[in-house]
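Below are the structure tokens for one structure; questions will follow.
With one protein chain withheld, the remaining protein chains of the complex are depicted in position.
And now, chain A:
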Amino acid sequence: MELFQQLVNGISLGSIYALIALGYTMVYGIVKLINFAHGDVFMVGAFIGFYSITVLDLSFFPALLISMAACAVFGVIIERIAYKPLRNATRIAALITAIGVSLMIENGMIFIRGAQLEAYPTNLLPSENIDIFGVSIKSQSLLILGVSLVLMMILQIIVHKTKIGKAMRAVSYDAEAAKLMGINVNNTISATFAIGSALAGAAGVIFGTYYIKIEPLMGVLPGLKAFVAAVLGGIGIIPGAMVGGLLLGLIEALVSAAGFSLWRDAAAFVVLILILIFLPQGLFGKNKREKV
């Protein structure tokens, strides 16, 4: 029973990883850049949510939406200022820039509001224990899982059914051919950053609601783990990021359940090392050969 509860916790945490991992993977898919500032967008999202709740006196869902919208704009600004001028530069230049942007956001946040912790109010979502077959599960875990799954479903609909989604897939497959269809590649890339960042913002608010404590460096570790999740699922592949995130959350929960909770963080990076050695294309990746 203890194990079952741990698994539910793992899936809830995993769904947060998955939301962040989606942004990594979508951006990588379209511009081949690991956006290391993505974890910090998650942090900014958590703070926007926090201030919406405490200053504007909003409840969970309005705060979630505001945070998503603000992060979408923030993501596009980052892309336009930092990455767009480097579109034709070497990949290492863009990667180093991403690390620079990450440091700037973290320290900018500390500069603006200080490095102290904040605590989300604990009464945002009903926190009863629900009994399912004799196992008691926190209603919060289920709500968080539900919200994450709904967001992922909306993303799937956007990517597969809407015009902008089709443009995103076309650009990520072959940007030059997409141009010949009349697709505006720059706008499509911006839309990708907007959607990915909105998901990170949502993850930030969900994280704050669930784990209470937030601070300006909170994005570092979840950001790195979400990156692991994206690689685990196969970088650039959207369903891969979802499964990778959930799987990583489960692995961490199982490591904790086995009595090695201090090793929990290390587990994610062991997974990364193993994946890179044995399955570098990830669970969902195909070993692509370049066609001439």
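By our rule, a contact is a pair of C-beta atoms (placed from the backbone, for glycine too) under 8 Å apart; a residue touches a chain by one contact, two chains touch by 3 or more; residues count from 1.
Just so we're on the same page, contacts and distances are computed from a predicted model.
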Protein name (UniProt record) of the chain left out of view, among "Glycosyl transferase family 28", "ABC transporter ATP-binding protein", "Nonspecific lipid-transfer protein" or "GerA spore germination protein": "ABC transporter ATP-binding protein"
Omitted-chain contact residue, chosen from A:Ile48, A:Ile183, A:Met218 or A:Ala241: A:Ile183
Which residue of A:Leu145, A:Ala167 or A:Leu247 touches the chain not shown here: A:Ala167
Positions on chain A where the hidden chain makes contact: 163, 166-167, 169-170, 173-174, 176-184
